[in-house]
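Just passing along the structure, written as structure tokens.
Here's a slice of the assembly, chains where they normally sit.
Going by the order they are written in, the chains are A, B, C and D; count residues from 1 in each one.
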Amino acid sequence: MRKLKELVIERSLLLSALITIAVTVGIVLVLSIEAVNFFSEVSIIDFITDPEWTPLFSDKHFGILPLLSGTLLTSFIAIAFAVPVGLSISIYLSEYAPKSFRRTIKPLLELLAAVPTVVYGFFALMVVTPFLQSFIPGMSSFNSLSAGLVMGIMIIPYISSLSEDALHAVPNSLREAAYGMGSTRLQNSFRVMVPAASSGIIVSIILAISRAIGETMIVAIAAGQQPRLTFDPTVPVETITAYIVQVSLGDVQHDSLEYKTIFAAGITLFVFTFLLNTISYRIRKKFQEKYE
Amino acid sequence: MNNIRKNRLKDQAFKIWGIFCTLLGLVLLAVFIGNILVDGIMRIDWEFVMNLPSRKPEKAGIYTALMGSIWVLLLTTLIALPVGIAAAIYLEEYSKKNKLSTILEVNISNLAGVPSIIYGLLGLEVFVRILEMGASVLAGSFTLALLILPIVIVSTREALKAVPKSIRDASFAMGASKWQTVYHQLLPASFGGILTGIILALSRAVGETAPLIVIGALAYVPFAPSSAMDEFSVLPIQIFNWITRPQHGFVENAAAAIIILLLITFVMNGIAVYFRNKWQKKFK
Amino acid sequence: MSKDKKESVIESSIKRKYKLQANDVKVWYGDFMAIKGISMDIKPNKVTAFIGPSGCGKSTFLRLFNRMNDYVDGFKMEGEINIDGSNINDKDINVELLRKQVGMVFQKPNPFPKSIFENVAYGLKIQGLKDKAFLEERVESSLKQVALWNEVKDDLNKSALALSGGQQQRLCIARTLAVEPSIILMDEPTSALDPISTAKIEELIYKLKDKYTIVIVTHNMQQASRISDNTAFFYLGELIEYDKTNKIFTNPEKEQTENYITGRFG
Amino acid sequence: GNNKGQDNENGEAGSGTISIDGSSTVYPITEAVAEEFRAEQPDVDVTIGVSGTGGGFKKFGRGEINISDASRPIKESEAAIAKENNITYVELEVAYDGLAVVINPENDWATTFTVEELKKIWEPAAQGKIMKWNQINPAWPNEEIHLFGPGVASGTFDYFTEAIVGESGSSRGDFTASEDDNVLVQGVSGDKYGLGFFGLAYFEANQDKLALASVDGGNGPVKPSTETVKNGTYAPLSRPLYIYVNSSSLKDKQVIDFVNFYLDEAGALAKDVGYISMTKEEYAIQKEKFNKFVKENQ
């Protein structure tokens, strides 16, 4: 009796765990079925090489490059801002700051990631862009710079918190060894701690990149909705995510071309984040083994 | 001698830089919140909370969006919680290290990194179209539930992990079965941690906009949902809608609604941090 | 023979004679071989001490007798563990019942984060016993056996975590006694305690051996020599020497044993 | 719409739902009507989406909504789908709108456009080629031109391309296209070299941030205003706005009530939200048309 009960419980717990697999399968199926439909109408070569993305206009082009460049540009700006700042914060918090300071400041910083992104979009559009325009004349009111910077603010805690965790996880014995040899805190940080925590730090950066690439509302609101192949941060661009939102705001009729394009765009996004996630998972696994 | 001096100086310089960076994030947050407060605080009153949407900014309120958010949160919790906690218990307490557990693990870590808009596409196809839920509260809740499922699982696992192994040892050694150990010891002991994770997950769900736009949540819904199949709007969508209105009055409304949304998010985060601190002490 | 019957037979036979026996036991954690073929007989109503340097496999071996390694990832064993002639790794064996018969006390006191009462009553409750009077009576008698009753009787609802380390450890022993085992395994039960608590627990162990078979792992050789009847010296997964405690400490056969007890390493 | 409650016996105040979708241009009027209608029949739940005229007609053709807002007449292809699904409907005019061509207030060179110039900017051939102001008119600055316009699902886009390029839906693709008119307002108001077009009402709400360009349709430059739209001199960018009601909705009494209410109040409300109302007589004609449609389908 008791054994049976235990078995039933175990099976239902397992079932719950398997639901997560179903979700992934669902995502992959949904995206690929619609994408296959899409690619039966549009050649994959065009999709990858055509420099224009105008699927909704009468002269249709289906080149993902403009959306991709918009995505990469905004993400690059965000990362370029967030990595140095986030890393410095993590090193400061883990190697310099008193514990009590760390304890209060960490959750406060994490609030930066908790702010709903639609709010950040508002911030970028209403505050940051006008501010930047005051010393970058000719800057468009939709641009990747301000969206990227604000996105950078949003992802700071991903880097600072996770890198701090990684630094914190380095056995204290290494820290003691370094200090015991007469290192300053800076030498200890950069010569011993950062190399020892490098995998965790890399994971945090990858996660931040993946967040930036998948971020939607900030870029949909503040970066503009104009797919163009450019790396000029002062003009409007459109990201993959913003495109999906743009189309979704209208009616997305099943079987229509618009419907398929958002799935084609979606699968591109998915592939990118999937690769990043897989890499970071691998690194994380290795890293865990190191200190167990 | 000189070298040691120089090293000390560099050390001090980095310390100052570190403090600067740390404060930079916070100051930006403060500037931003200050800005919004200036824009919106005067707009907030009881009427603003209780009014229906309106074409006149000064008459418009967030009642329906707020009720929509509450509905979505409740349903999302109902859906994600049992599944998430059960899956976490399975992975942490039952599964042996084998192919399946590795697959599950990789899979969950991947799901956690899937952009929210992709969940929107999944919800659109599966819940809205195939299961014919339409752009209903239920479809939205299912979509968000899948979105936060990995977060719930990961944080529940962390909470279970934090229960010292000695508690499991003690319980097993007393002749308790696996489920008895989970039910009598592990769940009560990790309750604080699980709660923390769930509140954090929900505070993420309450701010999600993109997936709900994708599944087709509406712009003008002048009534609160009364069933799970009703159409709905939520706070972030209402904000998005107001940001995109031309009249200045709506920008004020957006700011005011943002204050309320931030308040909800921050309070949830605060509660979560409180529980986390309280709970972490238990095992120290 | 039906399952239930078989179990009850084992139960009663354990109660009757309780003798532990290992036959050529090998244990692996993944690829690492932690126990390299150990055979050993443990006598009833005696205290047997396991000694040896850190990592030699004392805990691993001890935990075989109540199958506490079952849930350890990568754990694999060969050979036989018998309790009074019955192989406890037999398919028909109910592990939960086995553990009720073979109690265990750990190195770090590990009370549940519940009240004192709940801690002691836990083992009975999970067996489905609910009768309040019975539970109370059993809790009291168990706490009295470990000489904790007078210290806590006024406050049984206090959290067990509020007790001192020594009190916690005695509570853990009481918790084990409450389900009336016949064998008690102890893994360094005093190593986290102060001298006074240590003395109290040693005293308790001495008293308990009338009714129970006790196996104790300790890294304190003086402790082993004070309280045990027999001592087993383990080294690198092997049982180097096993004999009367007196013999081991005064005149060991093997050089390794001598090196260890004279503190040449460890 | 699905009937949520029972229809009220005495017919005074009904209940149930009315679902509306479609044009973002018409949205403000419909929203205003819905808001006022609530005062009359508080138990009727009205939802309004803004999928754009094209998006609205798609849903309308599938019978998913009761009323479709439109800023252009239904297309033949859209009508065919409705017919396929056995949906008959009535088209009702509710107001007039002018299509405003807007520029940044700092733009002091291009305050008037001829239709040819607009065509040169917006036609498909311009894509990737006409990128600077001075390519349109050598007197204009040698600066990049930044274009903003409604998305392709919108009636405004269809109407504009029809009137300017000559073929509905035909335009260049490299501009910021948004269903969301405020994106366009933001875009042009924040960009000295911006140019955009959208419904006149959105301009009125943003007069402080934008400037209006005159359009020369052959009879000299004209700025859109209540007058010039009403009397048709602002050509070719004046147009009527519509709602479409389908026959199957007529079994829900609240829809009939709502449409009647709409036609009664549209005059005042359209003006209120920045549109140009029709004359009393014109509304009376629409009402008659609707009542006839109701009778035929009951």
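Simple rule for what comes next: contacts are C-beta pairs under 8 Å (C-beta built on N, C-alpha and C of every residue); 3 or more make two chains touch, one makes a residue touch a chain.
Being a predicted model, the structure only gives us computed values, none of them experimental.
Recorded composition of the complete complex stands at A x1, B x1, C x2, D x1, labels matching the chains displayed.
Note that only the chains that are shown with their structure count from here on.
Path length between chain C and chain D in the touching-chain graph (shortest route): 2.
Relative to chain B, the most remote chain by averaged C-alpha coordinates is C. Of all the chains shown, the one with its CA centroid nearest the global CA centroid is B.
Taking each chain's centre as the average of its CA atoms, chain A and chain C sit 52 Å apart. Centre-to-centre spacing of chain A and chain D amounts to 37 Å, using the average Cα coordinate of each chain. Among all residues of chain B, those that touch two or more other chains are 177, 216, 243. Multi-chain contact residues of chain C (touching two or more other chains) are listed as 96. Put simply, chain A touches chain D in their complex at residues 52-54, 56-59, 61, 125, 129-130, 133, 138, 140-142, 224-228, 235-236, 246, 249-251, 253, 256.
Against chain C, the residues of chain B that register as touching in their complex are 96-97, 164, 166-177, 180, 184-185, 188-189, 282. Put simply, chain B touches chain D in their complex at residues 52-55, 216, 218-223, 231, 243-247.
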